[in-house]
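Here it is, the structure in full.
A single protein chain has been removed from this complex, and every other one stays in its place.
The block that comes next holds subunit A.
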Amino acid sequence: MAGEVKTKLSKNLLRMKFMQRGLDSQTKKQLEEEEKKIISEEHWYLDLPDLKEKESFIIEERSFMPCEDLLYGRMSFKGFNPEIEKLMVQMNSKCKEEEIEEDDKMEADVSDEEMARRYETLVGTIGKKFLRKRDQRVLRDEVEEDVNSNTIPSKKAKKKFLKPQD
């Protein structure tokens, strides 16, 4: 009987952060549901019929700009204000040029093959930069050994402390 009393902890206590770990999934779910219920009861909502799916393909727009493709409002003619004339060209050709520019960008300056070739050499060079000095030497030695494995063993003898002769 004493044990039963012990297990019955209050809901508010069970909801606390440090109590969550010990809970089994069922009580957890129950608690969550209750919480949701409280929240949804407290929420206000508009008692309106749902908008129909059909209407979603219409966009409302209050401005004439996108409808009529109006020009930029500042104009200058025959070189009265060169700054504005430059701006006019820039603003009024914006929409037309964007498409052209995009096309230009899509054309690759470097072909795929050349890119691959460049990267091949780049991987080693950049990779070396991030290695520690000691590892770099190891890497270099390995490469050299591969290259002249059947010829002379690498000339570089390991640096040793030379005892003074006397």
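Here are a few things to note about the model shown:
Throughout what follows, contacts are C-beta pairs under 8 Å (C-beta built on N, C-alpha and C of every residue); 3 or more make two chains touch, one makes a residue touch a chain; residues count from 1.
One rule holds for everything that comes next: contacts and distances are computed from a predicted model.
For the chain that is left out, the UniProt protein name among "Exosome complex component RRP40", "General vesicular transport factor p115", "Ribosomal RNA-processing protein 41" or "Guanine nucleotide-binding protein alpha-10 subunit" is "Exosome complex component RRP40".
Of the candidate positions A:Phe18, A:Trp44 or A:Phe57, contact with the unshown chain belongs to A:Phe57. From the options A:Gly22, A:Gly79 or A:Pro164, the residue with contact to the unseen chain in the full assembly is A:Gly79.
The chain omitted from view is touched by exactly one of A:Glu42, A:Asp69 or A:Glu120, namely A:Asp69.
Taking the complete complex into account, residues 52, 54-55, 57-81, 84, 87, 91-92, 95 of subunit A touch the chain not shown.
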